[in-house]
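Below you will find the structure I want to go over with you.
In this view, the complex is presented without one of its protein chains, the others remaining in place.
Presenting subunit A:
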Amino acid sequence: MASTMDALSPEAMLTFYRRLYPFKSVYGWLNHDHMPTRQWTHREFAFTLAGDVYVRYKSYNNADELKADVCKLNPSRFEIGPVYSARPRDKKTVRQLTPLQRELVFDIDMTDYDPIRTCCSEANICKKCWKWISAAVKVLDESVREHYGYEQLLWVYSGRRGIHLWISDPEALDLTDAQRKAVVGWMNVVVASGQNEGMKKVNLRAGTKALPPPLQAALDTLLPYFTSIVLEEQDCFGSEKGYEALLEFIPDVKVADSLRKTWSADPTKPSASKWLDLKAEVKAKDRSQRAPLMHAMEDIILHYTYPRIDAEVSKHRNHLLKAPFCIHPKTGRVCVPVDPRGIDSFDPERVPTIGQLLGELDEGMVVEGEESSPDSDVQRTSLAPYVEMMNKYATSLMDLKRKAKQDPDTLAW
């Protein structure tokens, strides 16, 4: 059997690109049309080659050209950038190359959860921490649809410990950098505070007022996750360090001190009962003192469960992001599309790896005389449902574009 080492060899990558990578589907998804448009021909691709060589500003006339180039250069992965005012490959000869369009993208990575993760750290991920990702997907998916009215969402597993969201609505493609920054500002609650690891709180409310409505809605979604992830599985407050972090949120010094006293006698008391202790303290207060504490509890829930977005990825049109269906260089897993409705049951460990896929190809040897086309190759592997998902999505984008063409008024605003 092929070991993981062999699976990530250049030969294996080449076979993957030649026989399995769904160039046609990716083309349809980016191009929104059967015939190549600017959205494809002026689109930047960037390759990561062996020995950390990074090649930018590549562009292609059609899907076959991309495939030919990928097979020639055999990159360990490639990334997708914006649609420019000219063909990126003419960069040296054109006067100006400005990014015009770009899917609105979000990147959520497990490393941003490291300060509150207790199960694993850094590059590792287990089923327990994936739950945070699924909470994030729920909140973000809902917010993008409800508040911004975007409907063309593609969620892609990043291959190891994160997830990407690509939004392809025509209005989303046209957003300027300032508008993207505004979306990120609206979405962000927990922000990385710079070099010193750790995250800082964002001031969520004006003065002593209640949470703004979008966050109130998010809170309702997140509450069950808070109980099951933070209080039970991760037991985030189950150590001295953990509960000290919790106490930092409490504005009332007396309450914090009394809790610290109780907990320092039994530092490993389960988080759930510590949370109950806090609730009891809050209940004991009279009305006027209770409000800031209630707010603090809401802040805690948001801090521990709200999606942690990598803001820089979303803010600028010219940021590159790894293409779907690439192989993650460390895990060998394919970056497959994910259905947000089934996110709770999604298990990153069951995503096909390149080794597994090539094995599946070898098993069903080609029958004599039968043509071996990439499509039928994919059909024989466990990549098939994911490619099917991408194709469906691309088709819906094409339908949307056709409708918009027939009835331009609907998009006049």
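We adopt the following convention: contacts are C-beta pairs under 8 Å (C-beta built on N, C-alpha and C of every residue); 3 or more make two chains touch, one makes a residue touch a chain; residues count from 1.
Note that in this section contacts and distances are computed from a predicted model.
Missing chain, UniProt name from the options "Vacuolar protein-sorting-associated protein 36", "Ubiquitin carboxyl-terminal hydrolase", "Trafficking protein particle complex subunit 2-like protein" or "DNA primase large subunit": "DNA primase large subunit". The chain that is not drawn here is touched, among residues A:90, A:146, A:362 or A:399, by A:146. Interface note for the absent chain: among A:38, A:77, A:91 or A:181, the touching residue is A:181. Which of A:214, A:270 or A:359 touches the hidden chain is settled by the complete complex: it is A:214.
Within the whole complex, the absent chain has one touching residue among A:171, A:252, A:277 or A:360, and that is A:171. Residues 145-150, 171, 175, 178-179, 181-186, 206, 209-210, 212-215, 413 of subunit A touch the missing chain (whole complex, contact as defined above).
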